[in-house]
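A protein chain is absent from this complex, but the other protein chains hold their places.
Naming follows writing order (A and B), and every chain is counted from residue 1.
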Amino acid sequence: MLEVNLARRTPAIRPAAVASAGPIRIAPETGEGRLSFRAKAKALGGREDVAGFAVDGAINSRKSDGDTASLRLGPDEWLFICPEGDIDDAMSAIERAMDGAAHSLVDVSHRDVTFTVSGQNADAVINAGCPLDLSLDRFPVGTASRTVFGKSDIVLARVGHHDFRVTTWRSFAPYVHGLLLDAAKDYAG
Amino acid sequence: MSQPFRLPGGGRIDRSKPLSVTFNGKRLEGYRGDTIASMLLASGSHLAGRSFKYHRPRGILTHGSDEPNALLSVDWRPEKGAGRRDPNNRASVVEARDGLSVSTQNHWPSLETDIGVVNDLLAPVFVAGFYYKTFMWPRSFWDKVYEPVIRRAAGLGEAPEVPDADRYANRHAHCDVLVVGAGPAGLSAALAASEDGSKRVMLADEGFALGGSLLQDVTSKIDGQSAAEWVEAAVAKLDARENVVILPRTTVFGYYNHNHVAMVERVSDHLDEARDGLARERLWQVRAGQVVLATGSHERPLVFENNDRPGIMLAESMRAFVNRYAVAPGRSLVVATSSASAYRAALDAKAAGIATRIVDIRLEQDCGPELAQARSAGIEVLTGHTVIKALGGKRVKGLVVAPLGNGGAIGTRRTLDCDCVGMSGGWTPSVHLFSQSRGKLAFDAELDAFLPGQSAQAEISAGACHGVYDLKAVIEDGAKAGGGNITVEATASFTGFQPVRVLPTDVDPGKVRAFIDFQNDVTAKDIKLAVREGFTSIEHVKRYTTTGMATDQGKTSNMNALGLVAGVLDRPLPSVGTTTFRPPYTPVSFGALVGPARDELFDPVRKTPIDAWAEANGAAFEPVSLWRRAWYFPKAGEDMHAAVQRECKAVRTSVGIFDASTLGKIEVVGPDAAEFMNRIYTNAWSKLKVGGCRYGLMLREDGFVYDDGVVARLAEDRFHVTTTTGGAPRVMAHMEDYLQTEWPDLDVFLTSITEQYAVIALQGPNARKVLEPFVTDIDLSEEAFPHMAVREGYICGVPTRLFRVSFTGEAGFEVNVPADYAESVWKALYEHGKQFGITPYGTETMHVLRCEMGFIIVGQETDGTATPDDLGLSGLVSKVKTDFVGKRSLTRPDITAEGRKQLVGLLTKNGQEVLDEGAQIVADPSAQVPMPMLGHVTSSYFSSNCGRSIAMAMVKNGRARMGETLWVTTPSGFTEAVVAPAVFHQVQGAKADA
């Protein structure tokens, strides 16, 4: 019989592609599921979360809870993150929780690629292409925002003083990765 | 001794670190802390270049970035091979390092003997406006004769011929206070501003040592400390503060809106060993809360005959070479001045043991305390004297001076023998950055200078650039600008000068070559001529004579030029105007501006999940917006034509596989999704059933076609919209705009899923057979899954949105799978399809196949001025809907008028001839030129399925011209073509909708 269940994942950036030079670590995240969630305030009715994903954070904030996280990217836009394998359950739970209130839930797990950028001077590496003020008081831990990195859109999140997540669309990932690696050369010595 | 003019002691050079560079192939010696200029002077030479127009020998005029003459080509790492040389570096700021290889420019065969100097003899010919007057006629001479000759003769350094081998970095930064310039005012400002540890302060200075004018100050005391000690203490204090970033070797070159400041840091040129990967330069883009400009001032040259001879430099520069670099710029010096500050240079030179005299244009009674000090130090001072001319060719030999009598009379000439002249005509505050910030300049007659007036941004000037010259006042002014308030004790500076434009002479001034702008070779005579010829605004004089338009932006020359024009016109100086300063303050390398944006990081090259397979299977690629797409898949020995013909045949006879992943995809979700679709598309959507697809057409409000694509209804409240590859971002933006700004009441959300799904198109009579074994949970039978339908299920065990659609006319499917799975699904389909002769095809074949069917491509058939009716697509425009974007415009008179261009087919008389896309169409090729044009060819291919060439075109009244023969331009003339319906191929057997 013909083997049909042949689908295997081929990530845009191989997980082995890690910048080893110097104190900055740049590596693609694996195993992340991502959901784009949209809802207006009236549909949310003041609730704090939807099926465990926080929706009460300020615009441009990131709230995490164990292995899930919720990034509020705009007044009515969130990026929910959960383990890849939990995506279907999460989607069902969110649909149930919204109970017919107007919203949009779209699986974008394969659309995006996320890089970890961490280590001393990680902020400077990101500032090679990102024009935001990344000082700790202007972009504190727990901040997340869509912005630009060179010629690519990214979602930038700070999860620690020297620990960032850079998310971009799949086809921009090699460019973003390349620009991060190039910028890290400044701190390789 | 190879440094005969090095002083035995003193200076800020490190004598324990000797070094050598190659200068025009010869060895030049010096120390760490030297510049190329100071090394050259230490060797006893001043000759550093040939001038731009006349090829006159030129020396070192200044000790800073305002240097107009001494421009060098520098190979920064000759040992590393080509690609590390750049031209037009100023010798006065190139930090000496072992191993540099530098050469002078603009001469042939050598610096010493330059035959271009013949231009100097022709000087009467090269007057102001020479180019405008001479090269106007005949036109054809310009390209063939004048320009090549002028380009060879004039000009500065040679552009590098190989790619820059160095890396350049880019960095965005923010601070509360950015201090520009680390002289006494800048250091003082930075100290005050950084007192509050919560304030982020950046201090940038173009030099490699901090201190500005204090670096050459060996006499002043500040609060009991020497200038050097004060600088050292200030820098140490700043260094110790965590909130301060000090950037030496960093030029602030651009001041843009909202305190966005651009600067370039020279990171590694000065390092003996630069590790691999370290950038050569770094572009900083700083957003500052407050900018303190402490950029100092520029000394003015005196304007007299032959004032450009090597050996003649600015007086303060003479002081810098003596004090900072421990170099005697000559054995016998004359300081010629109308400014008190030059006395300090003379006193310091004298103190260093060099014979020095002073010629002061000012009368005895106009001089200050500096005069008595100089005389008591034993310096001969001639007050009330003018300089008639300099003697000497490649090096000044003497200065001819004469006393100024009453009523402009000039007394008996006297020649002062010398080998170096320091001149000073006073000072010009460096207001370049202030002017760039759009601040308004105000003229101060007392100081004879334009000073910062009304600020346009959060900026404050301090020190000399603010018109403050006395050291104590400078330091206090700096502190104030930094938000502090201090009082210091400091040695009084020699300040004040008497502005002179052109020094009086006893010969016909019309015959005298006295230079105003050294870099562009503009003389006082040229400027007077321009004024005589009617140019009275400085902006016009500048463009006519080119004064101030060289790479130094006239730092040393602007005020002399301006004053001269005002003098000739007998008008107050401000009424002549001042020129606007623009970035960059000093030249910036292209490398720094480009930064990492080169080669693979020039632009994102977007690749699909199938791209690696395509590359491994020999695809040729073409760029489509930022994407690279497989264009065609040549087999061994095939050219593009052969490959495309084979691929086209295969799709129509069996099955082809195509990567359509780049199609834009938007998920439109919400209870009002259908209403939103009704408003944004021309079609009606309410009746589209779940599981159905429709070809949608989108207009702009002006009624012209904006985009198109297949739309699938996945649920009552969920649409999967596809767009053209290039249109994806703008369609999304267009939809968001309407949704947010016109219809905020609609509950609809848009999410881009372009990259969530890869799209594998299977097209051709055998498409279903290839697909069938891998699909589960979807009934693929014709009845259950007709043309223009969508189903959700599984392929190869992973979720798919499966479309039954066709852009080829054949039966076909488009398999949407989550991107990471796409490569393995593609491979499975391809392997299984081999038994049917499955053929991968690229965008070219896709184009040919859709053209055979007469399907348009937005952006190819359309150019932003085509309506649905122009394209023969009025059937897609709902007659029922009262409104949608663009509807009202479709009834505008211009849109409904006769004679619009309409989409038609064109068949060449000779079926083997393929028309050029973009070729113009006329009715009568013998009509008078300019002949009436009917339209143009939009798509044109050779179609193996049709056995001939096919083309689509937009032609005036095209649909009424069926069967008419028209003429189409070709590279060699015209060819005949017949107007035909834009459908060329009849699909046999299983059609898309059968």
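Operating definition for what follows: a contact is a pair of C-beta atoms (placed from the backbone, for glycine too) under 8 Å apart; a residue touches a chain by one contact, two chains touch by 3 or more.
FYI, contacts and distances are computed from a predicted model.
Participant: Suppose you had to identify the omitted chain by its UniProt name; would it be "Sarcosine oxidase subunit delta", "Menaquinol:cytochrome c reductase cytochrome b subunit", "ABC transporter permease" or "proton-translocating NAD(P)(+) transhydrogenase"?
Facilitator: Going by UniProt, the chain not displayed is called "Sarcosine oxidase subunit delta".
Participant: Which residue among A:74, A:140 or A:160 touches the omitted chain?
Facilitator: A:74
Participant: For the chain left out of this view, which of B:893, B:930, B:947 or B:963 touches it?
Facilitator: Of these options, the touching residue for the absent chain is B:893.
Participant: For the chain left out of this view, which of B:702, B:863 or B:917 touches it?
Facilitator: B:702
Participant: Among B:508, B:883 or B:898, which residue is in contact with the omitted chain in the full complex?
Facilitator: Among B:508, B:883 or B:898, only B:883 touches the chain that is not shown.
Participant: Could you pull out which residues of chain A are in touch with the chain that's been left out?
Facilitator: Residues 59-60, 73-75, 77, 131-132, 145-148, 153 of chain A touch the chain absent from view.
Participant: By the contact criterion defined above, which parts of chain B meet the unshown chain? Give residue numbers in ascending order.
Facilitator: 256-260, 285, 287, 438, 456, 701-702, 733, 736-737, 740-742, 744, 882-883, 887-889, 892-893
What we mean here is this: only the chains that are shown with their structure count from here on.
Participant: What is the distance, in whole Å, between the centres of chain A and chain B, each centre taken as the mean of its C-alpha atoms?
Facilitator: 33
Participant: Looking at the complex, which residues from chain B come into contact with chain A?
Facilitator: 167, 169-174, 200, 275, 277-279, 282, 285, 287, 596-597, 600-601, 603-609, 612, 626-627, 667, 669-671, 747, 749, 751-757, 773-774, 776, 795-798, 817-825, 827-828, 832
Participant: For chain A, which residues are in contact with chain B within the complex?
Facilitator: Answer in residue numbers: 2, 4-12, 21, 36, 38-40, 43, 76, 102-112, 124, 127-133, 135, 138, 150-152, 169-172, 174-176, 178-179, 182-183, 185-186, 188-189.
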